[in-house]
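All protein chains of the complex are present and in place, except for one that has been dropped.
And now, subunit A:
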C-alpha cells in the first residue's frame, strides 16, 4: 500500500503501544498542569483571596468544619445570619464542598503539612479542574478513542466556559461538581456498555457525592433516565441497560436521601419522578421480556404486550393523580422557570434578579466556547453516524444542555463538557483522516493529468487542463456534494468504499489549518481567563494612566472597619448580595444574605431601603439594626452598585406590600429611571437614594456632582439624613456605612430633634410673627 510520507517499518508493535501509552500519560499530566496553571491568574494578579459572594459562606462553613469537627458543623445553628431568625446551616447546605476541603485539610495536617484552610479552599477549584480533565478523557475515550479523549481533556482544561466557575479562589459548589458530573456520566456509560453492576454502583456513589455537593444534581437525575428512555423507545432494551440503570437508581436514590437537605425529595417531588418512572418502566419491560422467553403462544404474547402498555399508562396516570392531589410536589420555581421562561420574573423576582439567571446572548457563547461552538454540531453529527448506545447519550445531552445554556447564563457550565467532548470527537476524526499516511488506490481517470502520488515538486499541468479542472471542481461540489454526503453517511451495506487522502499538500493544508485554530483557541482562552474571569470582585482593579495596575480595595477596607470599630453584636443591614461577605469578613450579624430562603425577610429589607426615612426607621429599630451598608459606585463608575439594583429591591418589596411600594413611583413621569433633578419624589426620598448621595456634592466643592455610572448630575441640593448618621465611607466611596440613631432621649422624633439642633426651629418660626402682623 502506498503511503503519503515515509513511515518507519522496523518498530515492533509493542514499542508503538508502550510509547503511545507513555505519551498519553505525559500529555494528560501536562494538560492537568495547564488546567491548574491557567486558573492561577487570580492569585497572581491579585492575591490568594476568596472570591465573590457565595464562596465566602462556603469558606466560613469550612472554617467551622475544620476547627470544630464534623459533628459541630452538622449541628451548626448560625444565629448571626437572617437576624433575628437564624439559620440551621447543617440542614440547609450541600455539605460536599466543605467536607472535601475538610478532608484535604486534615489529610495534609496528618502529614505534618501545616497548610492554612484558606489556601486549601482557594486551590480546591484548580485542583479539581485537573480531575475534570481526566474524567473527560475517560468519558471521551468511551465515545471514540484515546486521542479524542486527550483533545477533550485539553479543551475542558482551558475552555473559558468552565474556567469562569473554577478559578483559584472561586470556592463554590460548581468547583467540584463538574468533575463529579463527568465522572458519574463516565461510570454510567461504562456500566451501560458492560452491563456491569459494579460500574452502576460507582455511578451511584459519585451521584451521591454530586447530590451532596451541588443543587444541579437534578441534571444527572434527569439525564440518565432520559437516556434510558430513549434507548427503550428505540428498541434497544437489553439486560445491560437493565442492570446498569437499576443498580444506579436503587443505590443512588437511597444514598442521596441521606443528605439532610435532600431528604425525601427523591420520592416526593416532580424533578425526581422521571427517574422513578423510568425505573418502573424498565421493570415492566424486563418482566415482559422474561415471560416472553418462557411462553410461546402468539396470542399470549400479544396479551402480554397489551398488559404492559396498560400498566405503563396506568402508572403515568398515577403520577398525574398524585401530583394533582398534592402528594408529589410540583416543579420548584427554579426548575419550572427553565421551561416557562416568563414565570420567574412574574412570581419569583428574587430568582429573576440574579444576574447569572439571565438568558445568554450569542457573544457569551462565543466568548466561553470559541471555535468549539461550531465544531460541536459536527461532532454530534459524527455521533449520529455511528450511533452506539453511548452516542445517544451525547446527542441527548447536547440538545438538553444547549437549551438550558440559552435560558440561563449560569447553565453554560453544564453545556461546556459536552461541547468539549463532541468537538474533540470531530477534530480527532478530522486529524485521524488527514494524518493517516495510507493512500487509496487512485481511480483510473482519463482527464486526470496529475499522478496520484503527486509530490510538491511535480510541475503544474498545462494552463487549459487546470482551467478545465477548476471548472469541473467548481461545479463538482455543488452538484455532487450532497450526493457524496448522503453516500458517505448512509452507505452501510456492501463492500466498504475506498477511503483516504491523496498527496501530502492536502494533508498539510488541513492539519495546518486545524493546528492554527487550536493555537488561536489557546490564545483566546488565556486572554479571556486573565481579563474576564479572574477578578475576585472583592478586590477590583483599574489601570493607572501609565498602564500599571491600580487595586481598589474598598470592600475589605469597609468590612475590616466594621470588624474593628463596631461591637460584636451590632446588626448590619445591607442588600442580600453582601450578606455572606459581611458575615465572612466583618463577622457581624446580617438581616439577609445570599441564601435567599426567606422572601419576606428580603422584602422587608427592600421596603426599608425603598421607603422614606420616617417609614424605614421603625423597621430598622424593630430589627435591631445598628448599621446600614450600601454600595455606591457613582464616584468611580462601579456599575454593580445598589442604585442599579434598586429596582429589584422595589420589585421584591412590592411583591409583599403592593399597597405601600409601587414600582412606577420610582420612575419619572416619562418612565425613565433617573437620579438627577428630574427624579421622582419617591425616588429622592427613598433611604437608598439618600444614603447613596449623602454629601456627594461636597466632593465637588459645592457644585452638583456627576454620577459616573448613570452619567447624570445629581441635584444641587443634596439629600439630608435625620434618622441615620454617616459612620464610614471607603476610599473610593464604594462602601458607605451609616449608623442608625437611637431614639431621642427627650422623646422627640428625630427629625424635629435634628432641626432643633441645627437651629432651624427659629427659622421656621420666623414667618409666624409676620403672619400675625398681617392679621
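The definition used in the following text is that a residue touches a chain if its C-beta (ideal position, glycine included) is under 8 Å from a C-beta of that chain, and two chains touch if they have at least 3 such contacts; residues count from 1.
The criterion applied here is as follows: contacts and distances are computed from a predicted model.
Peer 1: For the chain that is missing from this picture, which UniProt protein name fits: "Oligosaccharyl transferase subunit OST3/OST6 family", "Eukaryotic translation initiation factor 3 subunit G", "Translocase of chloroplast" or "Rap1 GTPase-activating protein 1"?
Peer 2: "Oligosaccharyl transferase subunit OST3/OST6 family"
Peer 1: Just to verify: which one of A:398, A:535, A:574 or A:729 makes contact with the chain not shown?
Peer 2: Hidden-chain contact among the options goes to A:398.
Peer 1: So one chain is hidden, and I want to know which residue out of A:361, A:515, A:551 or A:699 touches that hidden chain in the complete assembly.
Peer 2: Here the residue in touch with the unshown chain is A:361.
Peer 1: Using the touch definition up top, pick the residue from A:154, A:204 or A:426 that touches the left-out chain.
Peer 2: Reading the full complex, the residue touching the unseen chain is A:426.
Peer 1: Write down which of A:131, A:501 or A:541 is the residue touching the left-out chain.
Peer 2: The missing chain is touched by A:501.
Peer 1: Which is it among A:376, A:393 or A:738 that touches the chain not included here?
Peer 2: Answer from the full complex: A:376 touches the omitted chain.
Peer 1: Tell me, which residues in subunit A touch the chain that this view leaves out?
Peer 2: 341-342, 346, 358-367, 369, 371, 373-378, 380-382, 384-385, 387, 395, 398-399, 402-403, 405-407, 426, 429-430, 433-434, 440, 442-443, 445, 448-450, 452, 454, 469-470, 472-473, 476-477, 481, 484-485, 487-490, 497-503, 505-506, 509-510, 513, 517, 520, 523-524, 527, 531, 658-660, 662-664
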